[in-house]
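One protein chain is absent from this view; the other protein chains keep their places.
First chain written, first letter: the chains are A, B and C, and each begins at residue 1.
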Amino acid sequence: MTKKPKIGIFGLTSCAGDQLAILNCEDELLTIADAFDILDWEMAKTNNDKVTELDIAFVEGVVAQTRDLEALQAIRKRSKLLVAIGTCAVWGGVAAMKNQIPREILKKEVYGEEINVVDSVEALPVRSFVKTDILLPGCPIEKEQFLQIAASLLHGDLPELLNFSVCSECKMRENACLVVEKGEICCGALTVSGCNARCPSHNIPCGGCHGPIEEVHYDANYTMFAQRGITKEEIQTKMSNFAAPAWMGQKLLSEIK
Amino acid sequence: MDKDRKIVVPHLGRVEGHGGIDVEIEKGDISKVNMEIFEGSRFYEVLIIGKKYSEISSIVSRVCGICSAGHTLTSQMATENAFQIKITQRTEFLRGLLLHGEAIESHALHLGCLVLPDLLGYDGPLSMAKDYPKEVTIALNLKKLGNKIQELIGGRAIHPINAVVGGFGKCPSKTQLEQLKIELQKGLEMSDAIVDLFSKIKLPDFNFKEGIYSALLPKEERYSYLGDYIYTSDGITRPISEFRKVCHEKVVAHSTAKQSLYNNQPFMVGALARININHKYLTGKAKEALDKLFPILPSHNPLHINYAQAVELVHSIERSIQLIKFLFEIGFEHEEPVQFEVFASKGVGAIEVPRGTLYHYYEFNDKGEVVEADIITPTAQNLANVEKNMREAVKTLMQGPLNTLQSSLENIARAYDPCISCATHLVRIKFK
Amino acid sequence: MTPQHTLLDYSSKARVQNVMLPQLARLVRVIPMVQDNYLFLFRFEDPHLNETFVYKPGQFVELTIIGTGEAPISISSTPTRKGVLEMCVRRMGRVTNALYNLPENSFVGIRGPYGNGYPVEDMKGHDVLIVAGGLGMAPLRSLLNYILDNRNQFGRLILMYGTKTPDDVLFRDELESLTRRGDLECLLAVEQAYQYPGAHPWRGKIGLVTDLFQYAKNIDVPNTIAAICGPPIFYKFVLEKLLKMNFSKDHILMSLERRMECGVGKCGHCAIGYKYTCIDGPIFTYWDVINMPELIEF
Partner (left out) sequence: MKILKLPKANFQKFLLSLKNYGEVHIPKKKSEESYVFAPMEDPSEVALEYLRTIIPPKKYFFKPKESIFHYGDGNHFNEHIEDIDKKIVLFGLHPCDIHGLKILDIVFGTGYIDKYYFARRRNVLIIGLSCMPDERCFCRSMGTDATEDGFDLFLSELKNSYLVTVGSSQGDDITNDLKDLLGEITKKDTNEYLKIRNERKKRFKLQLDISDLPYILELQRESEVWDDLGKKCLCCGSCSMVCPTCSCFNVYDNLSLDTKKGERIRQWDSCLFKDYAVVAGGHNFRANRADRVRNRYYHKQHGFVTQFGKPSCTGCGRCIQYCPTQIHVVEVFNKIRGEE
């Protein structure tokens, strides 16, 4: 690209962690600001341009209220390319963990009986509503992957991320397998790589925060855990923490009930 | 200005989260000042019901990306409180470091990337960098330092993974800590520059009245973000288990964030509240910074939150260096998280995170699954106070030009650094 | 059988030319042929290399688009015409797309040539039947021109090339002019000669590529080598035809495609059993192909 791409960075309902992850590129931030024409980024600047057509929109968060959906549709309309950043935008994230519970009940639990002003809908990822061109999962996104994607886009290529599970990265870092040695519930074999196996490298089982790999082998995972006396329910509650809609698509959570 | 006026600022840029200040001025009088929150609800207190004790902290961490370390640790402390787990000294030091890392990152981000551009008339750090490359670089480097600590201790700068109930998955190595110490020493000089810069900037005073402040009392005779007792500036000290007496939560119609009141009064938590209550414990360079920035204490000007953060920035760096020394003293043997028994119980955890006191409360069944939870974030506690300060400011400012009024209100709201996502986004002003 | 390795052996192997390192080249011209199938012309920056880069028809190179990545691409030009490397590239994904966006005169990287190429030495003295379908013409063009440039070393030469429409014919001008040559039977067919106003009129046949066999009379099967390349469905019918004509499975040459990351038999991706498409291929006899599991279903 010869001209600076015009970009916007947006957050729907989320913890702002992915936008913060971009702000955390301290060494590259000024280069990013130089290479892209950042028109709209509420988290980092005032006076945001809300109308100009964008080459790329980065969107974080889930659609958890009608306001989010309106914002998302407006973003999609003005952007040529939409990059979903973060596990919320890609898979629903924690907010989608208990989509099976009706929102009315959730509202009552948290806000009490009498209040009924809260605008809340079933929390679903960005790609459930609009076309997403690039998916960058991660809770939060990994800085290196973001920079790699940004450089690819600047170069005019559609970025491509490797698609294998945390296990392989975990092995490359030469960690002792937590399933094999300690019988822990580790979501590594289900979860897409990118984090360089952060958790297992700290002796902590993977919680699945990057969301599932393309081809998850549920049965083999169950067998693996069953061999170690771990029940389906235990695995499913753990799996559902970050990408519940993906698992629910597999009709797994409904099996518990 | 006695006409009905209406201005809409749907989003206030440069605050983490979504929100607006909704101010209505009717016939020269304030009819409404509301912090309106646009953030969708995520119902954390419900999400964790049925989850095992080991999974909670990584879920609630997602309340807020900016104080994720704070949420993680508060959650773990509440769990430990419930199961009567006693953590080791090394864990205590490491947790301290992690919290200071978060404070450094958060304060540097707020001061350098949000407040300074505001005060110097830029729309953000990126545009400010063209004229003030040195200042922006210092801020970014301090922010990076904070992140480095979090990355090293927490395993990740945002949503730490290494901290677990009972300890840590992996302890940093000697060489890693040595390296960090060198960088902290450099950071100390940089933070001096920030204090210097702020001491030259005069912040307006809109005649704020004396407020109520609340903060944790340090366990020992030193400035700290940890404590077992809550002190409110009316002179009462309560154990953290009585946190509901301090922050009585109420749901307000205009916001998905709950607001907290103390004795039906708004109150303040956060850096300024801490400085007002605990400043006597400051030592070293932080004390020098305090003397430079706060000739009079306590301060009732919410804009001084920025000064307070600058003081804490220095303190956190100094204390981190000290903690590393302690860690060296106790050595580097591998230490597994503490083993414990699970039983039906309740527990509270409280930590002074950058924006104020954070409370987590859980009730567990005998399998260690959550049956009830309550999370009270600092921003929720501060919201009512922000509104109160705004009312005060509007009174003083109403006669002035409209854009001054608007930007002043935004400045006040921003001073609180309302990480809205954790409670809730920011300012919309309507003049009716 | 196992080589004995010594320090000397290691250090000599550590000193070889680095096969993973591309040579700098320039994209000198882009010639659009059919939609998303352009001909790209390259020259090495090092003028010496343009002379010394020796390759065989059917070999390929690993082409680097700087900043994007690498892809294996067959050389479409013939080694008998030195100076430029021509590659016929189909726009498929990341790398090929970036090539299409690359302005003329840009730098690229090329390493190779790799693969076995057509066994032209062994083919000498034989009649050659080239059968191409659709984009399969790209690798065969090198062979065709090589034979034409060494015409007297080969026997009878027949080219059969079929596409869907005249707009899909690769190297159309070049091939159409070849139909006038007396020493080549150049048979072209399209399934549909639908022509829009202003289009170049189609002078070839209409029908499937297999229909062209009727025009090539008296093929001396035992003395003929068939080189074929095209989409899976093409193979199904052409192979059927050739076998019926009693072509030996050893005399049918096919070109295979696999995912490749290195081109030099190390990365493993193109391995089928013990054969590596990149070093043992991409040209295989039909007999080889039958013996390779997981082959493309024809």
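Note that in this section a contact is a pair of C-beta atoms (placed from the backbone, for glycine too) under 8 Å apart; a residue touches a chain by one contact, two chains touch by 3 or more.
Small disclaimer: the values here were computed from a predicted structure and weren't measured.
S.K.: The chain left out here touches which displayed chains?
M.R.: So, spelled out: the chain left out of view touches A, C.
S.K.: Quick one: say which of C:20, C:206 or C:290 touches the chain that got left out.
M.R.: Touches the omitted chain: C:20.
S.K.: Just checking the interface: what residues of chain C touch the absent partner chain?
M.R.: That gives, for chain C, the contact residues 1-7, 9-11, 13-24, 45, 64, 66-71, 92-93, 96, 107, 109, 257-259, 261-262, 264-269, 271, 273-274, 279, 293-294.
S.K.: Even though one chain is hidden, which residues of chain A still touch it in the full complex?
M.R.: 28, 31-32, 35, 147-148, 150-152, 154-155, 160, 162-165, 167-168, 170-177, 179-182, 188-189, 213-215, 217, 219-221, 223-224, 227
We adopt the following convention: only the chains that are shown with their structure count from here on.
S.K.: Busiest chain-chain interface by contact pairs, anyone?
M.R.: Maximum number of inter-chain contact pairs occurs for A-B.
S.K.: From the mean C-alpha coordinate of chain B to that of chain C, what's the distance rounded to whole Å?
M.R.: 65
S.K.: Could you check chain B for residues that touch two or more other chains and list them?
M.R.: Where chain B is concerned, no single residue meets two or more other chains.
S.K.: Going by the contact rule set out above, which residues of chain A touch chain C in the complex?
M.R.: Per the stated touch rule, the residues are 155-158, 160.
S.K.: How about chain A: which of its residues touch chain B in the complex?
M.R.: 11-21, 23-24, 26-27, 29-30, 33, 38, 41-48, 62-65, 67-68, 93-95, 97-98, 101, 106-107, 109-112, 115, 117-120, 123, 139-140, 198-199, 201-204, 207, 209, 237-238, 241
S.K.: Note which residues of chain C are touching chain A in the complex, please.
M.R.: 67-68, 94, 97-98, 101
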